[in-house]
Structure formats: C-alpha cells, structure tokens
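For this depiction, one protein chain was excluded, whereas all remaining protein chains were kept in their positions.
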Amino acid sequence: MSVLTLESILKGRRSQPHQLIEVLHDVQERYRHIPEEDMRIVSRELGVPLIEVYRVANFYKAFSLKPRGRNVITICTGTACHVRGSNLLSNQVLGQLGISPGDTTEDGQLTLEQVNCLGACALGPVVVLNGTYYKHMTPSKLRSLINSVNEKGIEDTDDAKGKTKGKKRQRSH
Amino acid sequence: MPKVKPRVKSVKDLTELRKRLRSSVKNFKSKLTICGGTGCHASRSQDVIDAFKKELKKRKLEEGVWVRATGCHGFCEQGPLMILEPGNIFYCGLKPGDAGEIIAETILKGEVIERLLYTDPVTSKKVRTEAEIPFYRAQDRQLLAQNRHVDPCSIEDYIAIGGYSALAKTLTEFSPEKVIEEVKISGLRGRGGGGFPTARKWAECRSAPGEEKYVICNADEGDPGAYMDRSILEGNPHLVIEGMMIGAWAIGARQGYIYVRNEYPLAVKHARIAMQQAREYGLLGDDILGGGFSFDMEICRGGGAFVCGESTALMASLEGKVGEPRPKDVHTVANGLWHKPTTLNNVETWANVPPIISNGAAWFAGKGTRGSKGTKIFALTGRVKNTGLVEVAMGTPLRTIVFDIGGGAINGRAVKAVQTGGPSGGCLPLDRLDLPVDFDALYDAGSMVGSGGIVVMDEKTCMVDVAKYFLAFLQDESCGKCVPCRLGIDRMLEIVTDITEGRGRPEQIDLLKELADTVASASLCGLGKTAPNPVLSTLRYFPEEYEAHVNEKRCPAGVCRELIEYEIDAEKCNGCGTCRRACPYDAIKGKKKEAHVIASHKCQKCGICLSECKFDSIIVT
Partner (left out) sequence: MRKYVTLKIDGAGIRAPKGSSVLDVAIEYGICIPHLCHVPNLSDIGACRLCIVENIVNGRSKITTSCTLGVEEGMVILSNTERIKKLRRNIAELLVAQAPNSRAIQDVAVRCGVKEVRYPFRNNDCVLCGRCVRVCEEMWQARAIGFVGRGKDRRVDFPFGVRPDFCKKCGSCIYLCPMTITPCDGPMKPGKEYLCGKCESQLSMASGAMEDTCVWCELGKGFSVHDMVINERLLLFMMISMPISPSSTLPKHFFPLTAYPVSYSGSAAHDQGENCFLRPIVPVF
C-alpha cells in the first residue's frame, strides 16, 4: 500500500536527486511523517545515497520521523509572538497535557509543535490547529481549544479541515 | 474574463489584451475588495467573502458587484479589511454576518455604516477612507499599494493595471547592459539583509564565464517577526515573476527558481498559480513577447531552516541537499547553483525591478538617502498599537515608524527598545529612535535593516531575556557545521541562561563579549557572523539590566522566572476565581469572592495567572 501511493509521488521525478526535498514534503503530507521504508525507496528511486536522504529528513524542521498525533497544534514562537507571551502558551500545554514541543500525547490525540514564525505577526500570539489559524491566543483560549479537541476527537476537526481546504480550492478559481 | 486564453505573442498583443481587460471591468457598478492575505485569512476573511457571494446571489446582484479577494493590505491588526468602491470606504473587523447589512445599506443606498469604520485611537473619530488613517497616512506605499488592485490568482488583474509592461519595455528598448545600468543608477540595494548593490551583483554574474546561468528568488523569509516577502509573493506574485524575468534578461539566464518557505502555504499556492497562468499566456517559455528571450521557472519549497536564507545554503537546498553553507571564497555570482553563475535576490528586491524600469531609475533614486534609495517595507510588530506592514522611504526616522504609524506602545506603556533586523540585528534604545532607517546608519548603531522586521518592546520586556530568546533561536537554527557558530552560540546561551537564572558572575559578561567577537569574526557564514548582534547590542545599550541580573539577582522587567515570585494583592483580588481555574499546576487556592493565595511551593511561575487576571491583582516581586 505504502509503495503504491509512493509510486504517484515519485512519478516523473525518478533519478532527479534535486527533487528530494519536494518528494519528502509530499511523503510527509501523505503520512504525516516519513516512514523509514519510504526513505529507502526514495533513496533508490531518486539515486540519492541513503545517508543523504536520512540527513535531509533530519535536518529540516518540516519533516517528522516520528508518527504524529491525529491533531497537531502549532505554536508560533516568532519574535513578535514571543514578546506578546507565546511562551505562556507552551507553558499552558505543558501544564495541561504534560507534553513539550515535538511530543505527542500518549493516546496519540495531539502533537505539540513550535514554529519559528508563521508570518502572521500582527495577530500574535498565533496558534494553528490542523491548518486553521487562531489569533491573539491566551492560555485560557488555548485551554478551551485543547478541551474541544479532546472532546470532539478526530472526526470534527477532520471535517473542519476538509472544509477549509475546500474553501481554499474554491477561492483559487 | 476571457474563457480561452490567447497566447500573447508580441508587445502589441499585450497592449491589446490590456485594453480589452480594462474595458471589461467598467461594467461593474461597485467593487468590493476584501483582503485575503494570511493575516486576514486567519481572521476568517474567507468566510466573509463567501457570505458576500451568497448574499449577492440571493439578491441577484452578482452582475453589478465585483467581489474580489486580494493580497495583504498591510493593516493585519484590524482584519478582515474591505475597501468598497465607489467612495473608497474602508471597513475593518468584518464578520460574515455584516455582509447583508453592507449590501443593503452601503451598496444599495450609499450610506456608510459607522460601526464598521476604523476609529482613530488618538482623536476617537471614525475614519471613512484608507487615506485618512494615520497608519496609512505617513507611509509611502509603492509596492504594497498594488496589492489591493490585484487578485493574486488572476494574471488578468495584473495585466490590467499595467503588468508586464516593464518586461515589454525591457525586451524592446533595453539591451541587457542598459538594464544593469538603469538598476545601477537607481541605487537599488538588496532588501534581504546585506544591502549589497543589486546592479553590481548582476554585472558580475553577467560577466562570469559560462553559458548556463540561473536567477533565484529568495522567499525563505526565516526572520521571525518579518513577513513582507510573504505578503508580496502572496498578494502580487506576478510582480516578482516579472522582476525575475527582467533580471534574467539582464544577466543572460534562462532558468529561474523561487525558493519559498513551506510555512507559507498560501504564497506557494499563489506563486504556482501565477506561474501556470504566465505559461498559458506565453509570458513564460520560449520566445517571450517575440523578443527572442526564453525563460522558465520552478518553485521549490524550503524545509524549515533559517540557515537556508544564506545564499550557499539555499542553493544546496535547491539542489536537494542539506542546507549547509559552504565557504564563499568564490562568490555565488560565479559559482552558485550547480556550480553555475547564479544571481540570488530577495523577493522585495525583485519586486522593485519592474517599477524601476517602468518609472525610470531617477524616480527610484529620488527617494531615500544618499546610500539607500527607494522605499522599504517593514513589518511593525510586537507591543505596539498598530501592527502591520509599513512601507516608507529609506531614511525615515524609526520614531516616525514606531509612534506616528505604529501609534506607540500598547496599554499606554512606554516604549523601551526597538529590535530591528531579526536575529541578525540588534536592539536600539528609545534615545536612538531618531536614527533614519538606512543600511549604513543602522549598521553603525550595532543593528541592521535586515529583511525589515521591527519589533517594539516595552517596559515589560526583559532585554536579557530577549538576548536569550535570540540565542536559543540561533542555537536551534545553526547548521552546526563550523565550531565558532555551533559551540560559541551554545556557550553564549549557557552564560546568558546562567545570568537569567541567577547564577551569573560579573566576569562572565567579559567572557560573553570575547566569545561574541570570536563567533562574529571566525564563523563560516552570515548566520554566525551576525549571531552575536542581539547580545552585543543589548550589552551596549542596556548594561544596567545585565548588572541587575548578575549583581542583585533581580529581573527589573519581572520576566526571568528564577528571579521572580508571584503574589496576589489581597486588596485588589475580588475572588473571581479566574486565576484558580487557569492555573495548570493547581497552585492557587481561595474561596469564591475572597482573596486568593498562591502556594509558592507549587507555583511553577508560568505567568498564566498574570495574563488572565483582569484586576491587576497579581504582583511580580
């Protein structure tokens, strides 16, 4: 199964080492992380040494080697968000769920990530839940956001995600 | 909008297409321009647009009203924003529910809805148009102003406002040398940070031996607190593409790349659409506009690494490798991407090229200072009233930007410092704010223009903590290749952490200075060379804060966790219980409507209670 979907990602990119990062982006989007087996296939098909694939996957922040939770909360820690108190938000998650940035809760429900800047500095502190932006966050707003994720579980948030994606598509035409 | 896209084969075709597009727009009775940049998008502007479309359909007004989503207008703080023509009425803070009212009142009856107008914070008066808002009034918007006239997903919009005419002018009237000469006269300097003269870079690349040459657009805007590149690429991608085409013509390149941050999904999408549209019209590909010039481009996504803003690291990343810089003893203009001559410029630099060609070099050189010409976009953020994108002529004093445009600090506090240039720049104190924003003036003051982030800090910001924040950022983002950067920044962070946690010793400050010098002088790439700037500038302008931390074990701003205690002022506390519920560590106890108490042994000093209390009853000692 994994090979089949990888097939479509690799189509037209074989033996083109410079496509490595783009390919890994697509793999990451599909599986939410990059499985080891896929890296071996990518290495073979693109003609990139395995160590180079492993290095690239480790070097760039966008790639995750560990499977991520069903929901991903990203806290922006850019300068603008920092001076407006984004560290409080990390503290909130640490206090509430006991996870630090990069970790996933034990039930696989939530992964906390940090990003250095989302470019939405005017709205800081910014939090992103599964691709949806939340502006001017405070610890209490974040607490209720996490609670709503935990209550609704995966289904609703997935719906919401599908909805925003659909909208974006609509807008592009 | 024409259904079958005709290929534009010559300059004449382009002029005719523009005429046709302009005449088709006139049919609309009124025009709604709603900001769809990332900022307003995060404020749910898409929902507002959908609501308008639905409402217009319901009232069968689709034919007469043109709803358009554009790129960033700059004033993200007040989003979602809308400009309504005729009348240029400026509405802000929109909600999807407002759509019906706006259509009924403003579009049909021509009456202004007071509630949705912007309120001037100084005079408390309602303001009708964009031009009257102080945030916009003091600016000189050359590049950003175009954003509101263009739907980023429509090449027709761009052509209608005169897009690709600079390219047509270049291909028909200018020789490559003439283009470089024109850019040289304009005095354009790289907007990405270094401020290297663009024309010199182009000329060196042109004269470098080799048939195959490349142009690259650096949209890997890693500086936290800066987002002007995102807003240009996202709001007006064709401007960047046109700039790159003119550059490619000048240096003799046939292939271009745009390297975009993966964190900017909207910019990636818009740039891709723009490229596709340009190809459909024949504006990218072989024999562009019949001028015998062939050029195509590709978009590459970055992987989230600050160091990839460094030219050699970016090129390594484009080649699909790990983004590690290499020694630049031979410059990238001669030995760049795939060891071919390469010109790399920042988004804003490329975007400045078409206006320079269209309006003439003298127009651009007429703005700015002796050493820095033209306008520059800054991202004004932090603890300031009006945050957003600000475009001013070079040489404008920082004070004008922070106070006249930005409106000063929030909550009536005093501005303490201004950080410019991101992690490579420095912090300037209040008494240095009369400095003009100019590459050389800021560099001499220990900071830099950088890519143009301006972060305002007030008295609640601890400068040692700011230095620690940037060091932690750089330690995380350093590629780790060379010793001074990897170990030097690590040790600097170790020392500054000691200071913020009350273990600092006076001699450590001298060690910090020595280490900063080593890192700055001996590092391999630009990241390491500029990394000590935040520490050096805070040490230079705020030595008393370091001394308070080291000698008195006290954090004057009340930020550094290990040096402060939280207490509840029993007189001010009315027992609302907000803090008790908010505390994730269960450290606050108290009965309803009675003063609460913090149990110091449980308190982790996370500061959440302080941010939640609405009665200022939490005190930091």
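Just so it is clear, A and B label the chains in written order, and each chain counts residues from 1 on its own.
Keep this in mind: contacts are C-beta pairs under 8 Å (C-beta built on N, C-alpha and C of every residue); 3 or more make two chains touch, one makes a residue touch a chain.
These numbers come from a predicted model, not from an experiment.
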Full-complex touch with the removed chain, picking from B:A138, B:V483, B:C576 or B:V620, is B:V483
Kindly state which of the options B:D329, B:D431 or B:E571 is in contact with the chain not pictured. B:D329
Write the list of subunit A residues that the hidden chain touches. 36, 49-55, 58-59
Which subunit B residues touch the hidden chain? 305, 307, 322, 326-327, 329-330, 475-484, 486-488, 490-491, 494, 511, 514-515, 517-518, 521-524
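Heads up, the rule we're going with is that only the chains that are shown with their structure count from here on.
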What whole-number Å value describes the gap between the mean CA coordinates of subunit A and subunit B? 22
Over in the complex, which subunit B residues touch subunit A? Could you list them? 36, 38-39, 41-43, 46, 49-50, 69, 76-77, 79, 153, 221-227, 230-231, 261-264, 269, 273, 300-306, 317-323, 379, 381-383, 387-388, 419, 422, 453, 455, 457, 461, 466, 469-470, 473, 476-477, 479, 578, 582-585, 604, 606-608, 611-612
Residue numbers on subunit A that touch subunit B, as the complex places them: 17-22, 24-25, 46, 48, 52, 55-56, 59-63, 77-85, 87-88, 91-92, 94-96, 115-124, 126, 133-135, 138-140, 143, 164, 167-168, 171-173
